[in-house]
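Some notes on the structure that comes next.
Of the protein chains in this complex, one is absent; all others appear in place.
Here is chain A:
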Amino acid sequence: MKDERILLAHGSGGKLSHDLVARVMQPAFANPALDLMHDGARVEAAGAKLAFTTDSYVVKPLFFAGGDIGKLAVCGTVNDLAVSGATPLYLSAGFIIEEGFPVADLRRIVASMRAAAEEAGVSVVTGDTKVVEKGAVDGIYINTAGIGAVIAGTDISPLNARPGQDIILNGPIGDHAVAVMAGRHGLSLPASVASDCAPLAGMIKAVLAAVPQVAVLRDPTRGGLATTLNEIAAQAGVGIMVDEAAIPVRPEVQAVCDILGFDPLYLANEGKAIIFVESPYSEEVITVMRAHPYGREARVIGRVTPAPAGQVGLRTGIGGVRLLDMLVGDQLPRIC
């Protein structure tokens, strides 16, 4: 594939993204921490167990219902640390700004970063600012990296998924993607639809304090719930069966999806966590989650099964079962 080029779909978080990382990045950097391919890497430094992660934010539009690029840049990294079983501590923030960008917008973005950092209990302790020529970036890009302390007594890894575990989700999916898309296409949405962008560290910490037995934690961001479940099933070599009727989707979000031809199961979320835990602990996890503002609608959406290894099945609304595959390519609005 000498002439192969990067496609937009390589960044969709779906199958092509995975292939790209597996074929290009992983072989180049291979090491045990990276090879686990979790949202955050677990590392040790001077005897301390740390989680370390980074992400770049290039969302368009910069401001959308329920958040903006700044809030996203903090919450995304905080959540990657939290689902690594760590307490987020410090963030870095790198800004790449297009010449001509309004300072007022930058202030707004930075203020919302600060608010999100305060809520998450993290400090932005280092940063970097670059300004590039007009047209070299689209407004502003933000990169954040974060360090957290691994919570003692927890062992979070996709490899821990075992048959018989319950899969718990903290609320409705698809809100973020639909809010951003509506902003992008100038669609008006009911006021009830806004991005779910939120720092989940507090809720996850409470869950881990009550139930350290939690085995797997993930946040279904790009690629959505379906892709995240597929990653876990593939890594752990287990099957997963989820129940369509149990997966909450706001009717308003479903309505927008129906019009645009999107499947909410593949849409990005920014305030959702998936928890795998042995079923005797499910009730307690759900009780703790429901006591938290970001987990009010927590519920069991499915189970880990012994077979077929690496595959995710969906029990549909009328009782059929079908494969729930990874996203192939980008979801495009349907045409006809």
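The criterion applied here is as follows: a contact is a pair of C-beta atoms (placed from the backbone, for glycine too) under 8 Å apart; a residue touches a chain by one contact, two chains touch by 3 or more; residues count from 1.
Simple rule for what comes next: contacts and distances are computed from a predicted model.
Hidden chain, UniProt protein name from the list "Cbb3-type cytochrome c oxidase subunit I", "Acetyl-CoA C-acetyltransferase", "Hydrogenase formation protein HypD" or "NAD-dependent formate dehydrogenase gamma subunit": "Hydrogenase formation protein HypD".
From the options A:202, A:264 or A:313, the residue with contact to the unseen chain in the full assembly is A:313.
Residues of chain A that touch the chain left out of the display are 15-16, 241, 245, 307-308, 311, 313-323, 325, 328-329, 332-336.
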